[in-house]
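After the structure tokens below, expect a handful of questions from me.
Only a single protein chain was left out; the remaining protein chains are all shown in position.
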Amino acid sequence: MNERLGDLADPSKFQGPLDISGLETSDLIHQLRKMVVIRKSEEKIADKIIDGAIQCPCHLAIGQEAVATAVASCLRKTDRVFGAHRSHSHFLAINEDIDSLFAEVLGKYDGCSHGMGGSMHIIDAKNGFLGSVPIVGATIPIATGAGLAAKLDKKGDIAVSYFGDGACEEGSFHESLNFASAHNLPVLFVCENNLFSSHLHIDLRQPSNTVARFAQAHNIDHQVVDGNDVAALSKALQTAVKHIRETSRPFFLEAITYRWRGHVGPSEDTDVGVKRTHDLVEWKKRDPIARLFHSLKDANAFTDADFEILKKDTDQKIKAAWEKAELADFPKEQFLLDVVYS
Amino acid sequence: MNERLGDLADPSKFQGPLDISGLETSDLIHQLRKMVVIRKSEEKIADKIIDGAIQCPCHLAIGQEAVATAVASCLRKTDRVFGAHRSHSHFLAINEDIDSLFAEVLGKYDGCSHGMGGSMHIIDAKNGFLGSVPIVGATIPIATGAGLAAKLDKKGDIAVSYFGDGACEEGSFHESLNFASAHNLPVLFVCENNLFSSHLHIDLRQPSNTVARFAQAHNIDHQVVDGNDVAALSKALQTAVKHIRETSRPFFLEAITYRWRGHVGPSEDTDVGVKRTHDLVEWKKRDPIARLFHSLKDANAFTDADFEILKKDTDQKIKAAWEKAELADFPKEQFLLDVVYS
Amino acid sequence: MEKKTTYAQGILEAFEYLLGNHPEFFVIGQGLWSPWYVGSTMKDLDIKFGKERVIDCPISELATTGATVGAAICGYKPMIVHPRVDFMLLAVDQIVTQAAKWRHMFGGNAQAPATFRAIINRGGEQGAQHSQSLHSWFAHIPGLRVVMPYTAKDARDLMISSVLCNDPVMFMDDRWLYEKEEILGDIELIDLRTVKPQRIHEGSDVTIVGASYASMLCEQASDELREKQGITADFFDLRVLNPLNLDEIIESVTKTGRLVVADGDWSTCGIAGEVIAAVAEKMSFSQWKSNPVRITLPDAPAPTSKNLEAAYYLKKEQIISAVINSVK
Partner (left out) sequence: MEKKTTYAQGILEAFEYLLGNHPEFFVIGQGLWSPWYVGSTMKDLDIKFGKERVIDCPISELATTGATVGAAICGYKPMIVHPRVDFMLLAVDQIVTQAAKWRHMFGGNAQAPATFRAIINRGGEQGAQHSQSLHSWFAHIPGLRVVMPYTAKDARDLMISSVLCNDPVMFMDDRWLYEKEEILGDIELIDLRTVKPQRIHEGSDVTIVGASYASMLCEQASDELREKQGITADFFDLRVLNPLNLDEIIESVTKTGRLVVADGDWSTCGIAGEVIAAVAEKMSFSQWKSNPVRITLPDAPAPTSKNLEAAYYLKKEQIISAVINSVK
């Protein structure tokens, strides 16, 4: 009893390069590119909140990019992915649609939700990202139902539910695990355990700092992984997703990670405890992007120059997307009443 | 993974006498008496439902009496006990107040809830039974809050939450376990796992037939016991209650039992599956009353004659209580509006 | 003579129609594999159509409701059955904050056409926690259609309409109506968006409005008033509580000048008050011939004792005397 994470929760550990053996280099480079897109898009958003250009609440996943890219790399378009409040990374990892994300956080009609959702309600239905909403725990049963639909469809599609360690305190989480397990639903539960829910460390909210114990209790296969290690995540997820498709049983992945910014907005939230101030410095050394880059470089698969080009290209894309979003129109007033009912 | 109950769920096992060594004979006799009171009170209620005298829905615990008497024998009046929909046994085990139970199921003003609650809302506040209600899972957080109150009171009192295996599917259950564990609340969680929720066997609702795995997941000390064995229950509970009082930590007891009657009402519900028809015969041989009586008899502590007297006395008490209840008045119409607010 | 069908059978027929004709339909809920749980309205459906599409489930109102919403988002037209409104309250987040807003908050790029079937199951000394209806709560929520059939025909046809509608729908049937019998014609496929309150009686002295079981009392009261007092009523059954279309009722009150509304729930912020308020707002104030009246439950939770239950629930006599007072 009282199992704990051990080294995975110790930010001074796992700072070195990754073990990328057995993985496709091209896929890893693809993931590196996506992580950079996510990182830089969110940094842009952070800057624009500080500027006052963005008003809606934004929960940034800077530092947590690896989970989203590793998950997305195992999926197909007919799978059904649901996010939560901190889902820019989940959204961008699916189809890198920076344009419609930026337009959305500005409340523009060009946004993925036509400006009706802002950062907390994003969607990319045609690519399988079926929505994210900010009520903690709400999309867990919804994704479970998407799994039920996939099961009835009998095409081997799966549902994915992203949530945080805090969401594991909601009843909806436990009810969903039981339902998915008892009814054999093809659902991938992905917990991004960043050790915090808002200002509170997990040790102040739960009797243990790992949540995979709930998968265990519900008889769901599970794995706990370094969430800042694309290679480890990819290996675990490839196996897991294959298993789900084949058996129509759920799987639970707990990815240990850390957010570099505050709970909401661009600041670092170092006011929520001395420990965070210290830990953040260390966690930044467990950077999923830097670690993957160095591993690829060590394997002679990606050079410093390649990395510079990637970053520059991304900056340009982001700049263009932002300018386009700024010029876009707001939804018309009538739209407010047009989309209430069919 | 997928731990299961094994023999405890096999009704052909555990039919013999109990191991009563180390327990006070007087307490066991006391519990025997209480079990007979509960059994016969509920049989009376069953008959009176068939008669048409009782209208309100009654969920009978015939066959499950041992859990309630063992729990009650470890408590003091300042502890705070909460039941659910099947709580006649919990209520009677506390203070054997047959009069006010009978009056209540008849909707009379003399009832424990002045006729406002019926079978599903019973209370005996001055003796520590603080209420039972039929929304599944509802009293689990309430009892947890009673534990919080007890902790703030700093007098070593504890709270008791009774619920069934079905209630473990409700989010409120899991949230309460986490809260009680994370905040060190003195709560005794008692699950009467009778393998059924209404018409559905636990195997059709959960991935395992034991629920102590949830206590494990929430880092709560726990024990799984034959719920038809007063001796085993008493030993487990004495230790548990002492532990809770001393440490202000929760404890989880899973008592494996079986209800002889249907989910609601007097029938045996043998229409909910062939297995129930077969199992019921066997479970009746695991009768908590008969087993305790035979153990006491074997130990020369209680004779056949004693048992006959006990049963006859109880019958008389019950007859008198019923007659009194029938003569009692209904609440006055104005009462409906008198007790809405303070 | 054509055979009569009960309200409960009407619902069962709707299920058979939907399961037989719409592969995108399935239904989930507690008790669906039980011989007695939801009355006769779903009898043997699991046997006839398979346990894969008629799904019994754990006691997890929130997750099973959310799962229904999730399947709806993925292209199904599923239904969750809550054997009592009271249990469904655990799932209010999924109904009100998720499903009802899903289309809107994604700018029309998604929809959640789930049907929430909630059974009003009260009386019989069940008491405060097994008696709530709370339809007025749901009528308060934009994005959620609320259907409360009174006739057996509506129970059947509007259940089909609710399921096939592209919006989330709260469909509430009342056990006290299960034995109501009518001669039903063939199933009529109706676009829910076109359904309005229905004038069941035509009259000129007073306008009477009800919904669900209260409509039964209204109809009986209206019959008796006509027969015994010579008072004729325009009697409307609301049918759809949200979005609420009161045009014909307002027209009617403009004609009669009198309005009596009966509703089997609490008064404050309830649908009876809503009808009165909407008429008062929109009908020229000079048309009133007497004060509008509402007949609702007393401001108390439901009791158990049979004598208190008798005092608590609506009776047709209350409607009759309200009308007589209003006309005199």
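Should a chain be cited, it is by its letter among A, B and C, assigned in written order, with residues numbered from 1 in that chain.
As a working rule, a contact is a pair of C-beta atoms (placed from the backbone, for glycine too) under 8 Å apart; a residue touches a chain by one contact, two chains touch by 3 or more.
A quick note: this is a predicted structure, and the numbers were derived from the prediction, not measured.
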For this session: Determine which one of C:13, C:46, C:86 or C:173 touches the chain that has been left out.
Result: C:86
For this session: Could you tell which one of C:262, C:276 or C:314 touches the chain left off the display?
Result: C:276
Problem set entry | Candidate in contact with the missing chain, chosen from B:138, B:188 or B:318 | B:138
For this session: Please pick, from B:5, B:18 or B:112, the residue that touches the omitted chain in the full complex.
Result: B:112
For this session: Return the single residue from B:67, B:123, B:280 or B:296 that touches the missing chain.
Result: B:123
Seminar exercise, completed: The missing chain sits against chain A at residues 55-57, 107-108, 115-118, 120-121, 133-137, 166-167, 169-172, 197-200, 204-206, 271-272, 330-331, 333, 335-337, 340
Exercise. Since one chain has been left out of the picture, which residues of chain C touch it in the full complex?
Worked result: 62, 86, 89-90, 92-93, 96-97, 100-101, 104-105, 127-129, 132, 134, 136-137, 139-143, 242-244, 265-266, 268-274, 276-278, 280-286, 288-294, 298-301, 303
Exercise. Which positions on chain B touch the chain that was left off?
Worked result: 80, 82, 109, 111-117, 121, 123, 125, 130-131, 133, 135, 138, 140-150, 152, 159, 171-172, 175-176, 178-179, 182-183, 331, 335, 338-342
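The definition used in the following text is that only the chains that are shown with their structure count from here on.
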For this session: Taking CA centroids for every chain, report which one is farthest away from chain B.
Result: A
Problem set entry | CA centroid of chain A to CA centroid of chain C, Å | 41
Exercise. CA centre of chain A versus CA centre of chain B: separation in Å?
Worked result: 45
Seminar exercise, completed: Distance between the CA centroids of chain B and chain C (whole Å) is 38
For this session: Please set out, as single numbers or ranges, the residues of chain B touching at least two other chains.
Result: 169-172, 204-206
Problem set entry | For chain C, residues that touch 2 or more chains besides their own | 57-58, 60, 62-63
